[in-house]
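Comments concern the structure below.
Shown here: the complex without one of its protein chains, the others still in place.
Lettered A and B in written order, each chain numbered from 1.
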Amino acid sequence: MDRTKKKATKVQVVIVGGGIIGTAVARELSRYKLDVLLLEAEPEVGWGTTKANSGIVHGGFHEEPGTLKAKYCFPGNQMYPQLCEELDVCFKQNGILMVARTPEEMDTVQLYYERGKERGVNVRLLNQEEVVAQEPNLDPGIIGALYAPEGGSVMPFELAAALMENAVQNGVNFRVNAEVINAWTEDGKKYLETEEEVFEADYVINAAGLFSDDLARMFGDDYFSIRPRKGEEYIFDLSVRDVVKSTIFPVPGKISKGILVIPTAAGNLMMGPTGDNVDEKEDLGTTQDGFNRVFEGAKSLVPSLNPRQIIAQFAGVRAASDRGDFIVELSPNVPGLVHLAGIESPGLTAAPAIAADVPRLLKEAGLELEQKEHFEPRRRDVLRFGSLSREEQDALVKKDPSYGRIICRCESITEGEIVDAIHRGARTLDGIKFRVRAGAGRCQGGFCQPLITQLLSRELDIPVTAVTKAGPGSEQVKFVAKELSEMEVAKS
Amino acid sequence: MKQVHVDVAVIGGGPAGLAAALAAHSEGAGRVLIIERNVELGGILQQCIHHGFGLHRFKQELTGPEYAQRFINLVKETDIEVMLETMVLEVTPERKIYAVNSQTGMLEINAKAVVLAMGCRERTRGALRIPGGRPAGVFSAGTAQRYVNIDGYMPGKKAVILGSGDIGLIMARRFTLEGAKVEAVVEVLPYAAGLTRNVVQCLEDYDIPLYLQSTVIEIHGTKRIEAVTIAQVDAQWNPIPGTERKIECDTLLLSVGLVPENELSSQAGVAIDPVTNGPLVDESMMTNIPGIFACGNVLHVHDLVDNVSRESERAGMYAGRFAVGSSNPAPRRIKVVAGDNIRYVVPHEVSTTEPVEFFMRVQRPEDSVVLDVGGLRQLKKTSVRPSEMLDVKITPEQLQSLEGDTLVMQIVPQKEA
Partner (left out) sequence: MQKHITCTVCPMSCDVVLELSADGEILSLTGNKCPRGKVYATKEHTAPERTLTSIVKVSGGAHPVLPVRTNKPIPKEKLREGMAAAATIQVQAPVTMGDVIVKDFLGLDVDLVATRDI
């Protein structure tokens, strides 16, 4: 095989994939005296499946006993309050309600209740009256529900970015735009190649999400496959935010947990997701049919939902495996290779628990782990202008005038926050949108996008025509005015 | 926090705010303040570099910037205060305004009267739920217009435009003149939504195809838009299978409607008309909150800036009177009702002591009709169109002669009238 001529850099642990799993593992491993490098293919961490995740931190009562999903989900849920507090990430612990419309459905709800109870989940059963009292805007045909107050939601991209920032604070290195194009073993050593570099790794964590089966095969492991499954979500205007308090679940179907109504941590109400097997791992298009199914499902839970109040929609692809469960294990063939694959729902919830289990796997593979004396668990606090009092806002602007210039009017995001996001790693319009929500409001960047483009141009010292929406190839404004006319004139 | 006391605070320094501020000042309001978030006054007019503005008011066809500059120059000649790059964050029912800028920090502005003149925003791709991915190169037409005419950039070189309202038509011409190719303008209605003159001078002049009763049903491309699929639609605007065609492009402009920007208004407790998406007002342009007035696109989306100026002068005049304490509470309130083929009317409620100018839009096109103003006036109209706002003036005497307390505005076929 034609091996590269590039000189290999030795790294102790390479994490392939900067999604919620990769970044959680990076932070976990940064507690130890290790040389860790994370490789992310996209321009930002969390831009694969993670970015499109519903953001739900599940209660822990869904998962079938004996599965890895069950092993990690509830423990993950329990880790969320502290994790989010340390990382200064919003954890909206508003509870989960699984509702029943028929006596048969109520029997199923009862089963989940018992499953949850056995697992130690804080769950209650509610009768019809109690459901109405708690959630007056639900369909009146709902006869009862399971309530898990410790479920909630986060902004999954924000969490991945925060995990990465904290990992970096604690010494982890990372590369973005660094797709692993080749991987192999040679003389018992593991090599990974990107466009620019080659790494020789003692240990490799395969957290490559949708491409984890491809990476596994590169190393010679061909015993699992990713079965991509698309999900569409639809976001409502902020004015609809209070229609429900908790995330509303129907009784689950065979494949998926169903169409949900989700008060997100961002504030907007959201409905979805669908669960459609797709051929393309990168099929991220929303569809008319998908919308119809989402709306039908959501309306059956909350009849007052009005599609005219939808402001945005997106789709993501789950990296489900053909095993139907998480794959959290050492490679049976390649020493020092850990597979963290097939992380579909409840992957976000399970992530901290999976990450906490990785040291055990590495120890099993022979790695000596020594804890650092000084691990800093707290991410540097993020200033959010919109959440300060008027007096605090005044003081902030007087200290730093860039916080006095509001860029995103819909979400009240200031220049200071956007510049801070760029310093934290945002390089693109989407990166700004996902980090600080500028452009995510009801006008969807109509007013602020030209201003954000100017800020990215200024801070990154690149021409406006080089500012991208989501990485190379997605430049938003392609030409300087008159450039096209001059081309025309030159032609004529 | 800096505390400021003014007589009239005008939120927004576009054509509505400029006219209102000047009128309030003329009425004798001592301290008039315009709060504008942009680096300059003029609002959306600054990016509307085409001509056609002011035909009624100035008997000339000015460009947007020229129309704005005339008012800006008038404001400069007065002691009206202007705060630029200042964003209003909150308006309270007690007429306290919280605004912020880099120079001063947070400002608490206490106003005796407030004029809401925030204009509107554009409907988005998300609101239309156009299927497909989310590549670069999709813009609302106004955002593209800003990139071209203010920032000096061309978003792309091969465009499709969804929506044949005036903004879409204007941008079709603008793009073409700046060297891009506009492949098509796609319109869901069976007729162009904008002025015929714009269809002629923006599409026909440049041989740009207009596909009526059609819409974009899919956006193609992952990093940058590569094409759209369009299809014809039936009477319910559902795509007709078999009529799909793919058009290659690197840019999609959306000109699919304007929404009055009333976030601040709602938060202040201002009651909103669900048809106009703007505040409910009386003939003095005052909302249900005493001392808070509204005018311009924030009240209802206009076609002619001349009407915006006229409406806003009323608002400013009454706001000025309110601030100096010289307005009289009106004894009799008449509710204005939108009757046959009238989609909405502003103001929504009038007294019988002041002259009123009603602005309204019809629901559907009709020819040979009479506009019946509560039986008080009848105006013959050769044709009425939803895209062309109607206006009619009524005197206090005419209003006083109305029986009952409801005025029904309606369109009646000429034969019946």
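As a convention for this text, contacts are C-beta pairs under 8 Å (C-beta built on N, C-alpha and C of every residue); 3 or more make two chains touch, one makes a residue touch a chain.
All values derive from a computational prediction rather than experimental measurement.
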Touch with the omitted chain, as defined above, among B:R224, B:H348 or B:R385: B:R385
Touching the absent chain when the full complex is considered, from B:H51, B:K158, B:K181 or B:R377: B:H51
Touching the absent chain when the full complex is considered, from B:G30, B:P65 or B:G339: B:P65
From B:A99, B:V148 or B:I411, residue that would touch the chain that is not displayed: B:V148
Contacts of chain B with the absent chain, listed as residue ranges: 39-40, 42, 46, 49-51, 61-63, 65-66, 68-69, 72, 148-152, 177-179, 195-197, 199-201, 204-205, 382-383, 385, 388
Positions on chain A contacted by the hidden chain, ascending: 481-482, 485-486, 488-489
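FYI, only the chains that are shown with their structure count from here on.
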Where chain A and chain B are represented by their mean Cα positions, the distance between them in whole Å: 39
Of chain A, residues touching chain B in the complex: 234-235, 239, 282, 284-288, 290-291, 307-308, 310-315, 390-391, 393-395, 397-398, 401-406, 409-410, 412, 442-447, 449-450, 454, 464-465, 468-488
Residue ranges of chain B in contact with chain A within the complex: 1, 37, 85, 87, 89, 98, 100-106, 108, 121-122, 124-127, 129, 131-137, 140, 142-143, 146-148, 150-157, 178-180, 217-219, 222-224, 250, 263, 266
